[in-house]
Each structure stands twice: as structure tokens, then as C-alpha cells.
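The structure under discussion is supplied below as C-alpha cells; questions concerning it will follow.
For this depiction, one protein chain was excluded, whereas all remaining protein chains were kept in their positions.
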Amino acid sequence: MKLTTAGESHGKGLFAIYEGLPSNLKIDIDEINHYLNLRQSGYGRGGRQKIESDTVEILSGVRNTYTLGSPVAICVKNSDYKNWQQFMAPEGCDTTQKTLTKVRPGHADLTGLIKYDQTDARNILERASARETAVRVAAGTIARQYLRALGIEISGYVKSVCGVIDPTVYAFESLNSAKSEPLFMLDKDKQQKAMALIDQLKQNGDTAGGIIEIRVKGLKSGFGSCMQYDKKLDARLAFALMSVQAIKGVEVGVGMQAGNLKGSQVHDEIYFNNGKFVRKSNNAGGIEGGMSNGEEIILSASMKPIPTLMKGLNTVDYISKQPCKAASERSDVAAICAAEIVLESVTAIALAEVVAERLGGDNMAEVIARYCNLA
Amino acid sequence: MKLTTAGESHGKGLFAIYEGLPSNLKIDIDEINHYLNLRQSGYGRGGRQKIESDTVEILSGVRNTYTLGSPVAICVKNSDYKNWQQFMAPEGCDTTQKTLTKVRPGHADLTGLIKYDQTDARNILERASARETAVRVAAGTIARQYLRALGIEISGYVKSVCGVIDPTVYAFESLNSAKSEPLFMLDKDKQQKAMALIDQLKQNGDTAGGIIEIRVKGLKSGFGSCMQYDKKLDARLAFALMSVQAIKGVEVGVGMQAGNLKGSQVHDEIYFNNGKFVRKSNNAGGIEGGMSNGEEIILSASMKPIPTLMKGLNTVDYISKQPCKAASERSDVAAICAAEIVLESVTAIALAEVVAERLGGDNMAEVIARYCNLA
Amino acid sequence: MKLTTAGESHGKGLFAIYEGLPSNLKIDIDEINHYLNLRQSGYGRGGRQKIESDTVEILSGVRNTYTLGSPVAICVKNSDYKNWQQFMAPEGCDTTQKTLTKVRPGHADLTGLIKYDQTDARNILERASARETAVRVAAGTIARQYLRALGIEISGYVKSVCGVIDPTVYAFESLNSAKSEPLFMLDKDKQQKAMALIDQLKQNGDTAGGIIEIRVKGLKSGFGSCMQYDKKLDARLAFALMSVQAIKGVEVGVGMQAGNLKGSQVHDEIYFNNGKFVRKSNNAGGIEGGMSNGEEIILSASMKPIPTLMKGLNTVDYISKQPCKAASERSDVAAICAAEIVLESVTAIALAEVVAERLGGDNMAEVIARYCNLA
Partner (left out) sequence: MKLTTAGESHGKGLFAIYEGLPSNLKIDIDEINHYLNLRQSGYGRGGRQKIESDTVEILSGVRNTYTLGSPVAICVKNSDYKNWQQFMAPEGCDTTQKTLTKVRPGHADLTGLIKYDQTDARNILERASARETAVRVAAGTIARQYLRALGIEISGYVKSVCGVIDPTVYAFESLNSAKSEPLFMLDKDKQQKAMALIDQLKQNGDTAGGIIEIRVKGLKSGFGSCMQYDKKLDARLAFALMSVQAIKGVEVGVGMQAGNLKGSQVHDEIYFNNGKFVRKSNNAGGIEGGMSNGEEIILSASMKPIPTLMKGLNTVDYISKQPCKAASERSDVAAICAAEIVLESVTAIALAEVVAERLGGDNMAEVIARYCNLA
């Protein structure tokens, strides 16, 4: 299973080809659109999210809502393309407008200009933009549907926004209600505080990030490997989370705190009850020796604040080399809810790939039977 | 460039094949042995490190200390194999002894037994053991020599041990002295405290982990990609660090704290001085938009405490299902210095791979010329 | 550089994502459409080629006809989809019509039905169809444009049709005229004979294949590797050619005849003239030791006759298990010209990938400079 993505932020759309899905997986298009909408939601977003309401189109690999076993091509159109066509069209366009040379700190602008031998950061930012994640959310929902057929569910919530931290530990079942909250937070008081902080940051022309927790329930033990360093489940999930724009830290289970605790505080002792090996704690976050151990997978990731500030950061014009304020391409104060949905999605994609490698199988009946046969 | 490793902890040795190195890279075997020795050093290690003094043997791909462009095979022998041959020999041996069924929390034991259809966790732990990292250190030193030919250096130190934290920010040049310290710490007072803590943990039969900072100097901008999610430098480095046994958290630059700060506190403003774009801060840790931005790369990783406690954790015997104390395979209290060396090594390996993809090239003269030609 | 394709024969279209192209490559869309038209041309084709005139649409990765360095997504629409939508739509459709159960020998039908757990071979043949190659021709033309920027050209012609063989050896320059011939043959008498044979086969309800020669001019020496078995140029080209539907044999240079000749008849002796190493023969087909040797690359491939015969082959109905005549999904007698274009295209794609691995580089200026610097 392999996901390949393409598409620019103001181009025709975002595209992806998802290879290696078995045949006869039922695709729920409404659910894909539901997650696309969730990615656009959340307190602190600016204007663009209001003009575009993303929907997926399935281009290939599916017939009558069931996968064929062939590559699934999908598209999330940029509904704003009609206004951008004259500046972005592959076939020919005016590249002298919509230029960006006041390179923005925290973005790919400056490095990309040099690397790709360009003079206009438009040619960099169009692909570097987090809008690319829309199609990963669409594909991630397909991954979710594959995993759900095996009894595996992914959820998550926002744990902190710009320093307003909710330290509570929640049961998996209670996480889903987060999606109806304006900041995907579960503690309403904290959320109220965080919203007030966002309002204040907006007034100051500043921005926020936050910390997100992702959880996986129903994954049997033994996914990943203790035998090859490049097959370890934790490494693969860390790769997936860190591949999301703006993520600067990734944790499994107790995470960075692991280094500050004693062995007797960290390791999850093993018991045998009702014919099953069980734990009373889950500091490992469900991964030991590079493999799922049958407990819930617990991941955290930290998102940096949006790097485009309305008040403008100090920078330099790439052409004139004169100091200036950085260009403002968007006006979000926070996009933590979008990130939460994206992190769930990339977790689903990475996990589906790991699951498919272990199970093999060409059609869903085969895949399900093999998963059921695992201890 | 691709590294493949093999070998069991008490087998004949650890082996690796390193593909894709250009020809005419000078290999300094003494430096490889130096890093192998460093991996075995550090306060808090138990008995085994004393009996074995690892050295590398180059098996192929090198002639008269220069690479040929062919795959480089290397070996770190297990000098203790003579005592284990009767229990471990591939050709035939006694597998009724040296068995382990009191599965250890925090290890691959329990999950591995089920996944690989075994009744003796010896068959799991031999490969899952962190001894595997010895050969990654050897290969990592070769990667280091490749990078050094381009002016890229990797260093690091221990930032905290079991909660004794050194918050100082150090210049790259001062990091190297860490290797002569018993815990690779740079603040001697903190280190003294940490050593005392380790002594106490040892008395209590408990263990420690810690936090390590890795830094890369001399890497030009533009390594990695803002165009494809699976080519991002931060994702690839996170994968590398998280693939090391016992690592539970990985950070780039300001890391997990990113989510708690305002945009104006995080992003590194851009200036132009003496014909160069420069920054006054490096919260990004040298990576923006999935690419190196020309600043130092700054990574942190958190290592969990050693999961084998002399006092024994509660567990279950895999065969009898009876509660018991977990088996004690080793007697380290802390292995933070080993981890520091391993993390430097895997960073070197991952970085060399990224560098080689961008530069291509079949021989070192070509590789160096291409690197010099980059802006 | 990596090409991923998707799309069903009667679905919305054929799709591809082409990753790893450097920035600033000029894309000539007209040339892509030219090769798409050539793929549909040739004596012996049936009805479908007349209704559809394929054109490419570039969906992403290109702005104002220049690549951005981001993934290039392309599409070749199925103009007939409007008539098939009710039977093929991903969103929901009638799958009780257009079924195929009289499984066709020589096709994927029977095996695919079992593997993908289906009862209607429509769900297999839609992707197994050679129509998939349309998008490989489109991508192959982009690969061609990348190679041409380095002075590398690919051409070819039809050497034999169903036993009518043209044994002449042609200069590279004379090959291009083949594209204006009805069967892409260079000997007009042989071609006349072959066309007459096709007419006769058509009357008999039978089909033809043929043999195609592909040539590459301008490739410098040293592409591929003698150091790793999975980097050999000949192996990678054989993979590419054999991945085309209906190809059953692949040859490099003297090919299968190599085994029937003496060493003194086969190996191309080396001379030194005007400051250059030169050869007087090219039995090696430009590849020695798994690497290009600077001579022209010469490849041949044999295409089996079209497996759908109007007169119908004996087969079995998959559901009833009753003997019957195989279904007739298309009515071509020969598609050798299509195969010729496809083989040129996959050669271009494979070669561009090999070239890009050796050169690296992020933008065309860099790529061209590096190629020029090679000996």
C-alpha cells in the first residue's frame, strides 16, 4: 500500500493515487467529505476556509462504491481555481502577477527559491502549502475504512493550544465528542480560555500552535518489527506525523518524559487475566520493541504556530535584498483542528500500510480472515 | 545509499551491508573503532561492556582503505560467541538452555513470542537487543566520513539523565568535550548529581533514561523536500531517531514546546548580511518546509529507562501463565551514553542518504564538486 | 523519479503522478498529444481507436509550461465515459450489465476473477487492459523531454509482423520516418506484405503480433551499475519492456542469438581514435557490465498476437463452467504500432529514472551542468 500525492494550493486541485488496496473494500464517500469538512473547521481559521468547501471525487479504482484492487485515484478540486487559472495554468499563464519575494520565516520560501532555481516564491509555496494535506485526509479516510473492516479505529483531540494545556487522561470512547467542539478540546473551561487567547492573538496579529493526541484502538499485537530497524512501528508512525507541515515534535506514549522517569515508573507490568495477557498502565503507548503490543497506540505531536503573522515578521526581499515585512499569504491565527484531522489521517495511512504488509491479501474477504486468524 | 543490518546479540556478530557509497572515499578504521568504544562507555553500564571491546572488520567494498563503489560489508564480532556457540549456532545447537519465558515488560519478548510462533523469548530478544546498534555505529562512522568530506559534522551530548536537566544552550564547538565526560554531560555539577542518582538507582535495583541533543553543522540549505511528503528531511530524521531502541520522543528545534509558544516567539526572522541570508535565532532547528535551511540542525530525543530492572518487574511466565518477576538479561542502570553515540550515528546515516540522493555521483571527486557548486 | 499510474479502460480516464522531475523543465504538450495520437494509429486497429482521440491534461506540477519540481499529475480522459458512466461510476452504477464471464485465453480474466474474488471479469479487464499504456505514453513523452534536454533521443520501428521480418540494420537517423508508415516498418515491400497478411487474418478472424526494435542515442557511458545486481541498466530496461502488456521476449543487442555465437563473433573490440575510445560493432547493444558504454542502446521486444480473436477461442464460462467461445471485447487484428510507441515510452521512463539517480539535481540548470561534466 502506497500513497502518492500531487497538486498545488491554487492549481486545479489536489490529487492522489492510492496503490495496493485490496478489492471489495466498500468506500463511503460521505465519510471522506465529512473528514474534509472537519479539516476546514475549527476556531481561529481565516477567510479561505469559508470560500472553499472541499469534496472528494474518486477518479479510478472504485466501481459502484467498491474497490477493484486497482490503484485508486482521487481528487479534491480547488474551487477557487477559476480565479487563479490566469496565474497558475499549466498550459500557459501570466507569471508576473501574484509573485512573492518577501520570503516568510518558517516557510519553505527562501530555501525553495534557491533549491529550485526560481525568482518567485509562488513557485515554491504552492506545493509547500499545508493545503496538500486535504488529499491526505481524503486518502486517510479510505485507510480508516480499510482498518475499520478489521476492527481498528483511530481518534484524537487537541490537548493544548498555545500553552493552555488539558492534562486529563481520557478514555478512547470519549474522544469522538471532541470533533463537535470549536477547538477539538475536551475540557470546556480550557477550551474557553484557549479561544479567548486566540482572539487576543488575532488582535495582536500573532498566531498559535498546539499539541495533539492521536489514539488507535483495536490493533492486535505484532504489527511492526523488532527484527529490522526500518520496519519498526514507532519509527514509521513518527515519520508519518513528522511529515505533516508544522509538526516539530513527536511522542509515543509517555514520550519526552520517558527520559525523566525511573524504570519502575515507566514500564507496563504484565498480568494474565481471563486467558489474556494484560497491563494496568500504558506508558509505552502500545508499542514495545518496535511492535504494537495489543494496547492502545498513543501518539502526541506538537504543531508550531502558523508562520504567517498578520503583523509581519522581519525578513528580506529575495530580489532586492532589502529588509521588509514578510508577505501574508493567509490569515489563520490557529489551524490546530485541521492538524488534528491530518494527524489522524496520516496515522491511518501509515498503519494501513503496516497492516497490509503483514496480512498481504488481494481482496477484503482474504484480508479479514487473515486478521481474525492472528492471535 | 542504503544500510541493511543483521546479527544477533550472542550470535557470531553484527553484520551490515552499506550500499551506494561512491568510490574513493577514504575509510578511517580507527575512527570507527573509536566510536564503537564510545558506544560501550558511560557511567551506569553493567558487566557485559567490560568483557567485550568491539572492533569493526571491513569485509568488502574497500581496498587499501578506499571505497570501490561496491557494497561495503562490515562486521562487529561478538567476542563472547565462543561461550554461546553451543546455544546459538546456526548449524545446530542446544536450544533447551538459556531459555527466557518470564517475559520482560518494555521489551519485545511477549509480542515477539506470539508473532514469530516461538516458545522461548531467546529467539526474540537476540535480535531485538540494542546490541544491534553496534553495527549502526560502525556504519554511521562511515556516513560521518562521507559527510565530513563535504564539510558536514555531527555532534551531540546528554542534556538530562532521569530528570537531572542541563538547560544551557551550547555552541557546536563545545559539544565535543562531552565525549570525555562519564555521562557525556557538559555541566559538571549536573553530571555529578546525575551520577549520584545512578548510584542510588543501582542500589534500588532501578534504572534511568535521559534526553540527548544531536547537532549537525555545515549542511547547506535545500536538503530534503517541500514537494513530496515522504522526502521531508524532518520526517526522515524523526524516523531515524525513533528507529533506535528505547527512544520514545523526537524533537526538531524547539520541539514539543512549539505548540506552547506564540508565532512571534518561534519563527526565525531573516536578515541579509555580508552577501548572505542569516538568522538571529534557530528555533526551527535548521529545518523549514521539510528542508535544511542552512542553519545548524538541532534534534532531541528522549530515551526511556532500561526496561530490565535488577529488582524485577511484575510479569507472567509465558508458558505456565503464572505471575513472576521478569527475567534479568543485563545489568545496566543507564545506557544514555551509548544512546547518544547511536543517535549521532543514525543521524549521519539518514543524512548521508539524503545528501546522496540530491548529489548523485559515483566517485568522491564528483560528489565533492557537486556539493561545492550548490548555493 | 517515479511514475505511478491509475485508471480503468472505460472509467473516467487514465491518471498518473510523475514524481521527482526537476524544476524548470519545459513541457511540450503538443508533443505529448502527438505521441498519444501515434499510439492510436497503425494498420490493423479496430473500431475503438476511431471514436477516441486521446489528449493529455496536465493537472499539477507544471505552471506556464514549466515544471515546478513538484509531482506532475496528468490525465488522459476516456471520452467514451459518458456512455459507460451508468455501468462504471465509482459513486454508484449498474453492475448487472456489461458483464464478462466467458473468460478470454491470453488475458487476465480467469486468474483475476479468482485473485480479486469477483464474479464478473469486467472488474478485472478494465484495469488489465492495454489502454492503461496511454498514460504511460503521456508520461514517457515528458521523460523524453527531460532526456532530450541532455541530448538523449529515443526512437524505434517495427522489425517484423507475424513472421514478415525485415532483417536490415538501420542508422538511427533513418528510424524516424517509420512513424509515417502504416505499420511503422522501414522496408516498404515487407510492409506491403505484412498489411496483406493482416487483411487476410482479419478475414479469418485471427490476429497478429510482431517484433519491435527500440534505440537510444546520445546516452553517455556509465549509466546503470556493475556493483549492485538490482541497479543494472539491462535488468531495469528488461523490466520496463516486459511490463508492457503482451510482451513475451526482450533482447539487448544481439539478444537471444548471443547464445549461439562464438566469443570472437560477439564482443565489440575497442579502439582509440581522435581522443576517444570507439567500437566498430555494437553487438552488446550499448550495455556492458550492466552499464551504458556510450554506444547506442539497442533493445528488441516481441509482442504476442492480440488475444481477442473475432473467430473466438475455446474457453469456459466462469459461472456456469460450460464450454463456450471467448468474449470479444475489442476488434483489433494487430496493435504493433501502439506497442512500438509504448515501448519507446517505457524505455524513456526507465532511462530518465536511471539518469536522475546518477545526476541528482533539483532544477534543470543543475541537471544539465552535471550531465555535461560527465566524461
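For clarity, chains are labelled A, B and C in written order, and residue numbers in each chain start from 1.
Following the convention adopted for this analysis, contacts are C-beta pairs under 8 Å (C-beta built on N, C-alpha and C of every residue); 3 or more make two chains touch, one makes a residue touch a chain.
None of these values were measured; they are calculated from a predicted model.
**Student:** From the list B:I29, B:A149 or B:I165, pick the residue that touches the absent chain.
**Tutor:** Considering the complete complex, B:I29 is the one touching the chain left out.
**Student:** Decide which residue listed in C:N33, C:T55 or C:S221 touches the omitted chain of the complex.
**Tutor:** Of the listed residues, the one touching the omitted chain is C:S221.
**Student:** Taking the full complex into account, what residues of chain C touch the chain not shown?
**Tutor:** With respect to the unshown chain, the touching residues of chain C are 5, 103, 105-112, 114-115, 124, 127-128, 132, 136, 160-163, 165, 201, 206-211, 221-222, 226-230, 232, 234-245, 247-272, 277, 279, 284-285, 288-294, 300, 302-307, 309, 311, 313-316, 321, 323, 326, 375.
**Student:** Mind pulling the chain A residues that touch the left-out chain?
**Tutor:** 19-20, 68-71, 222, 227-228, 356-362, 366, 369-370, 373
**Student:** Take the complete complex as the reference. Which residues in chain B touch the chain that isn't displayed?
**Tutor:** Touch with the absent chain occurs at residues 2, 4-8, 11-17, 19, 23-24, 27, 29, 58-65, 68-73, 75, 88-95, 115-118, 123, 126-127, 362-366.
Everything below uses one rule, namely that only the chains that are shown with their structure count from here on.
**Student:** Round to the nearest whole Å and give the separation of the Cα centres of chain B and chain C.
**Tutor:** About 45 Å separates the centre of chain B from that of chain C.
**Student:** Using the touch rule from the top of the page, what residues of chain A touch 2 or more other chains?
**Tutor:** As it turns out, chain A has residues touching two or more other chains at 5, 115, 127.
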